[in-house]
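Structure provided below as structure tokens; questions to follow.
Up next is subunit A:
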Amino acid sequence: MPVLPAFFASLQRDLLLVMRRKTEVLTALFFFVIVTTLLPLGIGPEPDLLRKIAPGAMWIAALLATLLGLQRLFAADHADGTLEQMVLSPEPLSVLIAGKITAHWLVCGLPLVLLAPVIGLQFDLPADAIGILMLSLLVGTPLLSFIGAIGAALTLGARGSALLVSLLVLPLYIPTLIFGAGAVESYIAGMGAAGHFSLLGALLILAMAFAPWATTAALRISLE
Partner candidate 1 sequence: MINWFKYSAPSTFYPLAGKLIPVFWTLTAILGVVGLYISFFVAPTDAQQGEGYRIIFIHVPASWMSMFIYCVMAFWSLLGLTFNTRLSGMMTSALAPTGALFAFLSLWTGALWGKPMWGAWWVWDARLTSELILFFLYLGYMALHAAIDDPRRADRAGALLSLVGVVNVPIIYFSVKWWNTLHQGASVSLTKSPSMASTMLWGMLIMALAFWAYTLAVALMRARTIMLEREANTEWVKHLPDVKETA
Partner candidate 2 sequence: MQWTNASEFFAMGGYGLYVWCSFGVCFAAMMAEPLLVRHRRKQAIRQIQQSNDA
């Protein structure tokens, strides 16, 4: 299959570039930690309250952290001309883009999943709920990367793109937030998370099918 090598080449390249600038990875992680720390400071430390808001709060922090990371997705390559090279290359652009998005998730999304237990303990979530939370983030954060890529591509080179991306992408993130946080809350309430997970999974499959294509179209528009 000719597409797989292109996908892995793109993925590998982006990961290599990140390895040379590890601080960028860490800033997104620290953002996640800081935001989740701000919430008790703003709301109060009662364990009951914190336990109740934990799923939603951590999910929102994950949304915001992913948004921050979107800046990195195309900006650097655009600045040095690599992006135009990708557009001109014989490899299908959507495959290369899929590779970049996957790299973005590995760098910005997966660490959040791994960090979730620590934050979950800060919010006094029971262990099984933390497990469900991690699973919801595992399925949901790729979704955030795929949807966010469309926003990042559309705002490439636009003025005020950092805030603009948020304005464009956050409404589109709402279903993911609802199903992701809802899964944990539903589990805690004893109603089981299966329904939420199937919906989240369905959204992920849809996004994986359509988002690279939409992102590619957006890139072509932004680069002309």
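Selection criteria: all candidates are chains of the complex that A comes from, given by their letters.
The criterion applied here is as follows: a residue touches a chain if its C-beta (ideal position, glycine included) is under 8 Å from a C-beta of that chain, and two chains touch if they have at least 3 such contacts; residues count from 1.
Bear in mind that the values here come from a model prediction, so they are computed numbers and not experimental data.
One chain among 1 or 2 touches subunit A in this complex, and its number is 1. Put simply, subunit A touches candidate 1 in their complex at residues 150, 154-155, 157-161, 164, 167-168, 170-172, 174-175, 178-179, 182, 185-186, 199, 203, 214, 217-218, 221-222, 224.
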